[in-house]
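Take a look at the structure set out below.
Only a single protein chain was left out; the remaining protein chains are all shown in position.
So, chain A:
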Amino acid sequence: MASPFSGALQLTDLDDFIGPSQECIKPVKVEKRPGSGVAKIRIEDDGSYFQVNQDGGTRRLEKAKVSLNDCLACSGCITSAETVLITQQSHEELKKVLDANKMAAPSQQRLVVVSVSPQSRASLAARFQMNPTDTARKLTSFFKKIGVHFVFDTAFSRHFSLLESQREFVRRFRGQADCRQALPLLASACPGWICYAEKTHGSFILPHISTARSPQQVMGSLVKDFFAQQQRLTPDKIYHVTVMPCYDKKLEASRPDFFNQEHQTRDVDCVLTTGEVFRLLEEEDVSLPDLEPAPLDSLCSGASAEEPTSHRGGGSGGYLEHVFRHAARELFGIHVAEVTYKPLRNKDFQEVTLEKEGQVLLHFAMAYGFRNIQNLVQRLKRGRCPYHYVEVMACPSGCLNGGGQLQAPDRPSRELLQHVERLYGMVRAEAPEDAPGVQELYTHWLQGTDSECAGRLLHTQYHAVEKASTGLGIRW
């Protein structure tokens, strides 16, 4: 099967050569029992293993398992664990959870929350020929019909990602004299880019990456911390699903940094791609346009959402635009009305400049797609990167063109993408500073904008992955 992951991930250490999985070094925890002596192992007809002790007593042995998290956290071998990644997070899993809920006693049930990304919504809107508002309402209707309790929009959590990115940039810009690695600051919302940076360039590039969490992971914090408290539930009692335009987001959700040790639960339990939601609709035999629209849920009571909102600055979140305009205002007192992009060698590499009296004050860029990421990283390595901030995305044309978005075999892909972009842009843009509910959450949930809470719940860390140099890797 052709790899569904972004180009940046495909060229990292995922190798389809299965052999070296013998290299798997995942330590299997074995309970040491005293005085076991020599034991025999018997295999039953059903394939289960029993240890037969010298005294004749038997003990069923647990199967050694390598979980998704083990594979991702380790770099011991070079087997591609793609099938593992995909099967553990799928619409099948969601159905199992919903079915389990139906059978379970009320105290055993889990609260199911689905957070939909604006990009996935735009893709579905294009497919079903609906406007974004109807799509949002009918998706809410569909999910609730199958047993989901709440349906949120990640545009809300994106407010936080953008605000944190803006603040971080201004802080770093001001602190340039003290820290050589302060700039350029590179956007962090794209997991394809993060995984590539961690595995290929490691400790050189990681200090440049923004620590702000992506909208998906801020939503993880919002749902499993804030919302859980509100619902008087522990985080493990909530099953949080996100709907995303790509498969790389499944990797992001599986990162150990987003695993709550105390409650042994992930901030995001399952990521479904737009395509998987489409399959879910088909399997449930539901025609989305025919559903009755339902009112939209909101994380804060103050904001009654009649229609979804979005952000300016393109289909990948608008990081460049928000950080640029905020920095222009904060650092130089300049109000930028419209941001002008200048395309460079290709349409996925564009720059933006703030000039005053012939002097360049801010020099930003957007770099989408592997070839542009390559060039950016190489320039950085040589100390020849002229930018203060770069919005980096692994997919050419950005998130609206993610590997999990819906395809239309009967339409030229460029035309479909333009349609999806138009639908995405139709949604009213809102400045994060003005968005209802956001400031209240900073005050009441996070205890302030630069608090320890905010740092813990809205930021993350990166870890360079050491390449395992294996003798088996040498091939002519």
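Convention: a contact is a pair of C-beta atoms (placed from the backbone, for glycine too) under 8 Å apart; a residue touches a chain by one contact, two chains touch by 3 or more; residues count from 1.
Everything that follows uses one rule, which is that contacts and distances are computed from a predicted model.
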- So which of "Kv channel-interacting protein 4", "Probable cytosolic iron-sulfur protein assembly protein CIAO1", "Dynein light chain" or "glutathione transferase" is the UniProt name of the chain that got left out? "Probable cytosolic iron-sulfur protein assembly protein CIAO1"
- Who touches the missing chain here, A:N346, A:S413 or A:T443? A:N346
- Touch criterion as defined above, residue of A:Q109, A:T234, A:Q374 or A:Q439 at the omitted chain: A:Q374
- Interface residues of chain A (partner: the chain not displayed): 7, 10-13, 200, 345-347, 370-371, 374-375, 378, 396, 473, 475
